[in-house]
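Complex shown without one protein chain; remaining protein chains in place.
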Amino acid sequence: MTINRTTGLSPLKARGDMLMDEPLIFERSSEGRPGVLPAAPDVPAVDARKFIPEKMLRDAIGGFPQVSEIDVVRHYTRLSQWNFGVDTGFYPLGSCTMKYNPKINEAAARLSGFSMLHPYAPEETAQGALQLMYELQEYLADISGMDAVTLQPSAGAHGELCGLLMIAAYFKGIGAMRHKIIIPDTAHGTNPASAHLAGFKVVPVKSEANGVLSAAAVEAAMDDDTAALMLTNPNTIGLFERNIKKIAAIVHKKGGLVYCDGANMNALMGLVKLGEIGVDVVQFNLHKTFSTPHGGGGPGSGPVGVKKSLEPLLPVPRIKKSGKKYSFAYDRPDSIGRMKAFYGNFSIMVRAYAYMRRMGKDGLKRASEIAILNANYIRERLKGHYQLAYDTPCMHESVFSDKLQQSNGVTTLDVAKRLIDYGYHPPTIYFPLVVHGSIMIEPTETETKETLDRFIDAMKAIAQEAKTSPELLKNAPASTRVGRVDETRAAREPILRWKPKTGI
Amino acid sequence: MEFPKDLKYTKEHEWVKLEGNVVVVGITDYAQDSLGDVVYVELPQEGVGVTKNESFGVVESVKAVSDLYSPVSGSVAEVNDAIVDNPEVINEDPYGDAWMIKVELSNAGELDDLMNADDYQKFIEEEK
Partner (left out) sequence: MPYIPHSEKEIREMLLAVGAASIEGLLSSMLPAGVRDKKGLKTLHEGISEQELSGALKGLAAKNSPAGELSCFLGAGAYNHYIPAAVDALISRSEFYTAYTPYQPEISQGTLQAIFEYQTLVCQLTAMDVSNASLYDGASAVAEAVLMARRITGRDKVYLSAALHPEYRETVRTYLKGAGDHVYDILFCTDKGTTLAGAVEKAVGDDPACLVIQHPNFFGSLEELEELAALIHRKKGLLIAVTNEGVSLGLLKPPGSSGVDIAVGDLQSFGNTIGFGGPYLGFMATRTEFIRQMPGRIIGQTVDKNGNRAFCLTFATREQHIRRERATSNICTNHGLCALAASIHLTSLGSAGLRELAALNVSKANYLKEKLSGVSGATPGFSSPVFNEFTIKLGGDVDLVLKGLLKKGVIAGVPLKRFYPQLANHLLVAATEMNSKDEIDRFSEELSKILT
């Protein structure tokens, strides 16, 4: 992106649509304005009061929008223009794998054979859907080296909970319940939250000065009341846990299991099979590794893979294949039960399946290799301009900090906000917690070298600005419709919904 | 940053002021500064027991949560409900209007474990 020399701002500033005001949809409402009305009844229209006692009925909803179709379309079109997505520009949000979301996936998910299929449709009318799910399970098992996969969980966190509940059920099943889960300090906050929800006590373990977990630290923390070690590999610093085999052996020797948060699997496809290096349970994030869109915060999908010993515990139903026929199997006495109604986020599965077929085995491996190359390219070229948290090659993401900028009173937040003015979505900031003022950059494999070069130039320009004109950073972003937002006021004087001016 | 001489301090950044057999408890200037804008505070009810070094409440900024640890054991004699509605007072007047609870001491000896202003100041210099 070219930078305007006089203002120091990107051309985004000139786009009126980014700045134009748009009221709330409720404020666009006009009494009596019709929207998209339903069809006239072709059956005898009856007064609902004939069937439903009046005391069970409600009055008209006060303040509910009354807008026309074009009001709705313009409203949401305008709102969309205030957003930044992967299609808008480079989105190096670390640990979120914001890769390109192929359009063919969207078209596939919208095929009426998928989208209009009822979850309780007779199995003989849903063979295509069942086949897709069955094959997707096989692909995921293959990529991760696991023996069986469930597609049911709705998101990564949901998958974590599912995996941990299976671990609890495993120990209960063998008549030797265990109560602790070891979690490294680099872990995402969801890991301890999921462990707690699954009924475990969290035992934190510190990573070494080189950013990875040592076998000795796990050895010291591991005891016979510890159900599992829950780690992320590559970890949230973007480093491969190179002691994993030794660590897994220690955990297994004391009867524990190894859970791997698969959030960072984009670095491993075709390179490392987690099941072959000691992992017993892993959750996938289809919305990260397998290109399904993030949707402004979901829906995602969080399948879970397990080793044979845990297979009977998987949620119901399982998908069975006999001959060419697919069916659901519900009779699974040892199953943990259900994580949700029905079978999972099917339309997300369709997208991930489409991606995997399109990429093929070599394509997936290449994706991981190039994701790693892109991350290292950024790491190497920004080194010296920003402080590297760990000066070693990284996997799919690298972590910097604001240490070099501190003397100018500039923080990670300022750098992030200034990046917006240069036309980029900021990286993940202030996570992982083990690095003070962290800036976590994950480019993914779908970005060109030119995109990375321009981003690197922008980051360097910002590092320069931090020295010469820090106020540019402090006041950033200057190119967006709203400036920095008062989050303190949002918390102290909560307004969590719109209300009509007079009563309700 | 201010650390009044007539107060005693804990490593968890609470201050204590002795008023007869009752102590007043709050958080220090350093604590409020590290937290940033305080948006929420949760305090115990009057009459409940508190134990030295155990949590008696929670204070939150937009992006951080901190437990409040009781410097002494005893029972809660009075609670400053005003700061629950106006938590910004904790940033504005940490040693005055933003006192949190008054505790009736059950073991006056516990006061001996607390730091004086100079020691506390040294302590936070080291912590930085």
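Lettered A and B in written order, each chain numbered from 1.
Assume a residue touches a chain if its C-beta (ideal position, glycine included) is under 8 Å from a C-beta of that chain, and two chains touch if they have at least 3 such contacts.
Since the structure is predicted, the reported quantities are computational estimates derived from the model, not experimental observations.
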| item | value |
| --- | --- |
| Identified contact with the non-displayed chain, of A:182, A:352, A:372 or A:435 | A:372 |
| Sole residue of A:197, A:215, A:404 or A:461 that reaches the chain not shown, by the stated touch rule | A:197 |
| Listed residues A:182, A:306 or A:395, member touching the removed chain | A:395 |
| Residues of chain B (touch criterion as defined above) contacting the omitted chain | 40, 60-65 |
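The criterion applied here is as follows: only the chains that are shown with their structure count from here on.
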| item | value |
| --- | --- |
| Interface residues, chain A side, partner chain B - complex | 487-488, 490-492 |
| Chain B residues touching chain A - in the complex, by the definition given at the top | 36-37, 39-40, 60-63, 87-88 |
